[in-house]
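Here the structure comes first, spelled out in structure tokens, and everything after it is commentary.
Heads up, one of the protein chains got dropped from this complex, but the rest are sitting where they should.
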Amino acid sequence: MVWRVSEPDFEARLSRYHVRVRFGETDLMGIVHHAAYLGYFEAGRVEYLRRRGIDALSWAAQGLHLPVVEARVKYRRTARFDDELVVETRVAKVSRVTVDFTYRILDLADQQLITEGNTLLACVGDGHKLRRIPADVVSKLLGPELSPRAPNEV
Amino acid sequence: MVWRVSEPDFEARLSRYHVRVRFGETDLMGIVHHAAYLGYFEAGRVEYLRRRGIDALSWAAQGLHLPVVEARVKYRRTARFDDELVVETRVAKVSRVTVDFTYRILDLADQQLITEGNTLLACVGDGHKLRRIPADVVSKLLGPELSPRAPNEV
Amino acid sequence: MVWRVSEPDFEARLSRYHVRVRFGETDLMGIVHHAAYLGYFEAGRVEYLRRRGIDALSWAAQGLHLPVVEARVKYRRTARFDDELVVETRVAKVSRVTVDFTYRILDLADQQLITEGNTLLACVGDGHKLRRIPADVVSKLLGPELSPRAPNEV
Partner (left out) sequence: MVWRVSEPDFEARLSRYHVRVRFGETDLMGIVHHAAYLGYFEAGRVEYLRRRGIDALSWAAQGLHLPVVEARVKYRRTARFDDELVVETRVAKVSRVTVDFTYRILDLADQQLITEGNTLLACVGDGHKLRRIPADVVSKLLGPELSPRAPNEV
């Protein structure tokens, strides 16, 4: 089980990203529709990559893609319209061809855990064939954010 | 104003398509979220094209695309989770580079009008430059469905 | 691991539902966006319930809801715009307060497996407190479709 990273890496392999729940992301139960969280995870992951100098678009231009091959979500509490959420994204494990991201989504106001989960991504070339993740990308994936941020910044 | 087609063409330039409202398409007002209707229009339009032998995918393979350049929706009544809706799609007008589709969405159960609207699509090549719509596509767009359907079939 | 139901129950606890991939469900990789599958699962689940006489709306009117508390998806192959998919929904397990649904999504044309997964739903009352699933609902959940269907019907 590779769900959690060990403590020393905790702050290095973490990025935080804010999302505010949109009206259209709710459903008739009055809560955020469960599929919307995969979009929040994705937004958190893109930000994690960006802050480490990994640009999904220029990567795609080289014929490399990172489709999601497995996803898991546990819904702990409900979030509602207009709530401000914090998406915590971490890299739990990198293999030769996959990256396992884990996520925790917290309510910004009270820091309660809303959802947690993970997504396993595979590196593929054009034609969806598996490709080894380039070494420089691996070190960026496992490294800290490039520009240090102030402690209270998100 | 080219909103309505003239009566003789009414049945020729019309296709009907069923959608059932999904849970995730509702919002916390308990009704279908207004953006979802653009997806229903799109599903109706794809079906309209398919039934006239226009395959969006093979078209894309030739470097032709039909992005939406203008959309208008009037919301007449609310639709709710699990409602069965009929999307009526018509071609109102075809110009050298654009096609104007109009839509009426009805409740299948009572035939009440839920929404109506139109979308103007432009024909573009790769690089999003305007392209003349090929003559054979124009005649398909303005023609009837290729396989005749029984009166009660949708 | 309760992922699969035992063979004798296989046909009883199964419903099939068709979806056609909409344009707006694809992403810039040209494939169905991974979050869209949770919507397909949901559509399959609603149909499973409907065919056993369980109406989510009348249930909600009694103050009972079935939110998703856990979801898992494995993406085996890519699906693309306009593909016709079959969602196979089964009930894997019913506990006092939860129902575990499993899904397989197949390409209608070649019956290849596209995705599989499960969603755990909890029965809650207003205020999101856990409620015992009523006994008559349990027997419907574990039973066959109410109206027998011809073997080739979906």
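Chains here go by letter, A, B and C, matching the order in which they are written, and residues are numbered from 1 within each.
Quick note on the criterion: a residue touches a chain if its C-beta (ideal position, glycine included) is under 8 Å from a C-beta of that chain, and two chains touch if they have at least 3 such contacts.
From a predicted model like this one, the values you see are computed outputs, not experimental measurements.
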item: Absent-chain contact - pick from A:A56, A:L108 or A:L142; value: A:A56
item: Residues of subunit B (touch criterion as defined above) contacting the omitted chain; value: 28-29, 31, 34-36, 38-39, 42, 60, 65, 67-75, 78, 119, 128
item: Residue numbers in subunit A that touch the chain omitted from display; value: 20, 22-24, 38-39, 42-43, 46, 50, 56-57, 80-82
item: Where the missing chain touches subunit C, by residue; value: 23-24, 26-31, 33, 35, 80-81
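Basically, only the chains that are shown with their structure count from here on.
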item: Chain at the geometric heart of the assembly (C-alpha centres); value: C
item: Magnitude of the superposing rotation for subunit B and subunit C (Cα, nearest 5°); value: 180
item: Where subunit C touches two or more other chains, by residue; value: 38-39, 42
